[in-house]
Structure formats: C-alpha cells, structure tokens
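Omission of a single protein chain aside, the complex is shown with its protein chains in their original locations.
The block that comes next holds subunit A.
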C-alpha cells in the first residue's frame, strides 16, 4: 500500500511539475541557506583556528599597558628572566621589540619591520626556518649584525632563484648579513603581513634601532601539562610583585592566551553561525506554510477525485496518507534540491572568500529530516481535511 501511495504522490507531482517546484521553493531556499551558513561558519572557524595555531600553542603574550595613574612601564630583560626562572611550567620566555625600517638591497627599498628576537623567542612562537640557520648564542649575546629575513622580504628584494644567504643588506643605515629565511607564519586575522619582517638579535635592535633596553612584549610558552588558568595566575602574581602594584590597583600589563583567543573566536563565530542559520530556518517555516497552502488548493481542486476514491471504498486514513505522502515527498524533494544548492553555494562561496570548504554531514542530514518533518507538520491539516470529506458531497462537487 505504501509503495502505491508513493507512486501516486510522484504521479501527482509530475502532473504539476511547475507548481510543485514553485511550492517547494521556500523549502529549497531555506535548506540551502541553512546548509550554506553552517558550512561557511565551519570553514571560517577552521580558518581562524589555523591562524591562531600559527601563533604557537600554549603560549602567552604579555604586554605592558597603561596603568591606572597613566603610567606606562615597559618590560626589560630582567622581567623575562624572572618569568623564565621563577614560574614552574614555563618552557621558554623571550622578549621582542620591533621598529619600522627601510630595508635596502641592490639599490631597492622596501618598508619592513625589524624585530629583535632570540632563538628562544622563535621556539615560543613556533617559528621554523625555511633556509639558513638561526642566531648563535654568541651572536645573540654580542648583538652581531646578522639577520634572518621573512619570506615577503626575500620576495621583494631578491630575485627568484637567488640565494640571499651570505648577502649583505641595509636596514636604515645598519648593515647586516643575511644568515637565513624563516618559514611563513601566515597572517593573523587578516591584519598585517607577519612575513614582512627581518629578525636581528634582540640586543642589536635595542642598541641600534630603539636606543633603550625596553622590550615590547614577552612570549611565554609553557608545558601543556599545566593549565592556562594556573599559569596566568602565576604570571599575574609575579608581574604585580615585580611592578610593585598595591592591592586594589589594576594591572598595568595584559596577558593574552592563544587558547583563550581560540575559544573566544570560536564561540563568537559559533553564535553568529547559529543566529544566521536560525534566520535562514525561518524561511523553512515559510516554505512549510507554502506547502500547506498549495496542498489545501490541491484538496479543493481534487474534491471530486477524493469523492471517487472514498466511494469505491478508500478508508479515511488511506486518503489522508495519500495527501500526507504528497506533502512529504514535495518537502523531501525541496530538501534534496536545497542540499545540492547548499553544497554548490557553500563550495563556491568558500572558494571565493578563501575559507576552507568543510562538508558537514550532520547539518545536511538534519536539514533533510527537518524538511520531511515540515512536510508532515504542514501536510497533516490539508490531508485531514481531504480525508474528512463526505463522499456524496465530494462527488457532487463542481
């Protein structure tokens, strides 16, 4: 019986192909919108996750900020040493300072940033070498005129195929010898180009570019066996003590935790995805109302047919099942087309916006099931009306 009902439903839909398509448009739009939104949301999340992981994992960034009384007190190397030596669980702690410079090589200028760093800093941030080598300990201590350039700088100042290793370039009027190129660390949050940078030993940058012993921020990496909250507390306590902050005074430094950024961003994107998907889902409901409307029209149009069916012995529930099946088949058809369109939209949008495309089977199955449920929900009332017709009246219709 059910196979027959299904066949009848297909036949009826085929008979009004255009109308059936227009009827299901609401469902198609709803399903494709929900799928597109959720799939894009997942792509964005994955993209951000990757960017954040490029900052290194289990890393804190500690910045000096303006204090309560307007004071701004930078860190110095002693602070870094204290963190490294006095807090349990710290694997490495390193300071960084930077300055905008013009790099000159072979008669060409390029605006870039010089960063005073150390091997330990590169460890903490998880920066790998592309070619060449890192600074030696001796170079770091003495502040030798050696530099490691970023991929962007290499691209801008050196010819393709030309090895920059051993070449001398100038940063403003400081000459240095290129000893390596660091591997791309990507761009964070679409902001500045992290690869447009030249590393020099920290002491060298302090002496020749910034002219003081200050450091801009500390990168502190910790053992993953320790949790982020414990480490944060230890860091805050130590820094407050070192900066002699009284109880009740606000911190004049800030600690940013990559795990925490990750969490915040993810939950923000998650919330936005849910909101947009919910708005898209409203069109699913509107689509359901469309289905109900057309099914009611169909019941009126086919009153005589219903009368014939009842007269030759169809049970009320059989007539109801027939109309319900029609509504559900329509909705499932809409769901299917919506899924395909959702795939096409999210795939091409992800490509156009530069996000990874991550197929989410759950949302696809869910959307399909929901469209079938909408068919049942909004098809039930018209189907019930059909089944409750009086055969004599129905036969006399028109």
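What we mean here is this: a contact is a pair of C-beta atoms (placed from the backbone, for glycine too) under 8 Å apart; a residue touches a chain by one contact, two chains touch by 3 or more; residues count from 1.
Here is the rule we go by: contacts and distances are computed from a predicted model.
Not every chain of the complex appears here, and the one that does not is recorded in UniProt as "ABC transporter ATP-binding protein", selected from "Cytochrome", "ABC transporter ATP-binding protein", "Phenylalanine--tRNA ligase alpha subunit" or "Ferrous iron transport protein A". Shown as candidates are A:102, A:183 or A:315; the residue that touches the absent chain is A:315. Touching the missing chain, out of A:4, A:66, A:268 or A:348, is residue A:4.
Of the candidate positions A:88, A:229, A:344 or A:392, contact with the hidden chain is made by A:392. Residues of subunit A that touch the chain left out of view are 1, 4, 15, 304-305, 307-318, 391-392, 395.
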